[in-house]
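Removed from the display is one protein chain of the complex; every other protein chain stays in position.
== chain A ==
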Amino acid sequence: MGGVPLLRRGGRAGLGLLLPLLLAIGWEIAVATGLASGRLLPPPSRIGATLWELAASGDLWMHVEATLIRVGLGFLFGAAAGILAGALVATIPVLRWLVDPSLQALRAVPSLAWVPLFILWFGILETPKVLLIAVGVFFPVYVGVSGAIASVDRKLVEVGRIFRLSRPALARRILLPAVLPATLVGLRTGLGLGFLFVVAAELMGASEGLGYLLVDGQQFSKPDQIVAAIIAFALVGKLADMALVTLTLPLTRWQDTARDSL
């Protein structure tokens, strides 16, 4: 049963690549034949060469590393805070009535609006950058965790009561596995937002990082560097997402079996 849809899916993915490939080749030809200057949008070959140069000189890795450290730290703090706040708010009603409305209001603030305030408070070094990313990561994780805990099946909790599980055992053997899938979805969304926000954070002033490559490319009119940085962002973000999914896959295998057998 698995073979035919898989093949069809592979075929569709290939079909999806067709349009960008055609456009890239078309643009390459247009610039090569002098139909277009390629000054504002360099042809793929030049972007590739720039990317290669950056990689060969080691600059690319330095920038990737700087960006990854920021996202990593922001993700760590934001996710930890989100899990903690989500768990507390979902389990303590008073806290929910007290804190949740404020958090929901803050969630509605476009996160870039914090940038000036953070710069004012923390300067332009690493602190405001990591903090901004953490804010971006916090909310999806918070919403995911608190929602998951609130919707844990009471009937399964009752099974725990029948077998007289202590409160810690109930948390470990029933609540934790029950909220894990939604928590992981929250973490994944959070990681995606982390990469979104690291750009904003690095745009506010940085001397390294992929975001810096963007600003630098704009200021010195190097569109090939801008596009190279965009491609690097896409690759790094995708790889980080894949790493997160792969690392957490064993935890939700009981859920994924259904998807596998489709």
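What to note about this one:
FYI, a contact is a pair of C-beta atoms (placed from the backbone, for glycine too) under 8 Å apart; a residue touches a chain by one contact, two chains touch by 3 or more; residues count from 1.
Please note the rule applied: contacts and distances are computed from a predicted model.
One chain of the complex is hidden; its UniProt record names it "ABC transporter ATP-binding protein", one of "Multicomponent Na+:H+ antiporter subunit B", "Cytochrome bc1 complex Rieske iron-sulfur subunit", "NADH-quinone oxidoreductase subunit K" or "ABC transporter ATP-binding protein". Contact with the chain not shown here comes from a single listed residue; of A:Leu35, A:Leu106, A:Val159 or A:Leu239, that residue is A:Val159.
Here the missing chain is touched by one residue of A:Trp61, A:Trp97, A:Trp121 or A:Trp254, and it is A:Trp254. For the options A:Val31, A:Leu68, A:Ile174 or A:Ala229, the residue in contact with the chain missing from this view is A:Ile174.
Along chain A, the points of touch with the absent chain fall at residues 155-156, 158-159, 161-164, 169, 173-174, 177-178, 180, 254-255, 257-258.
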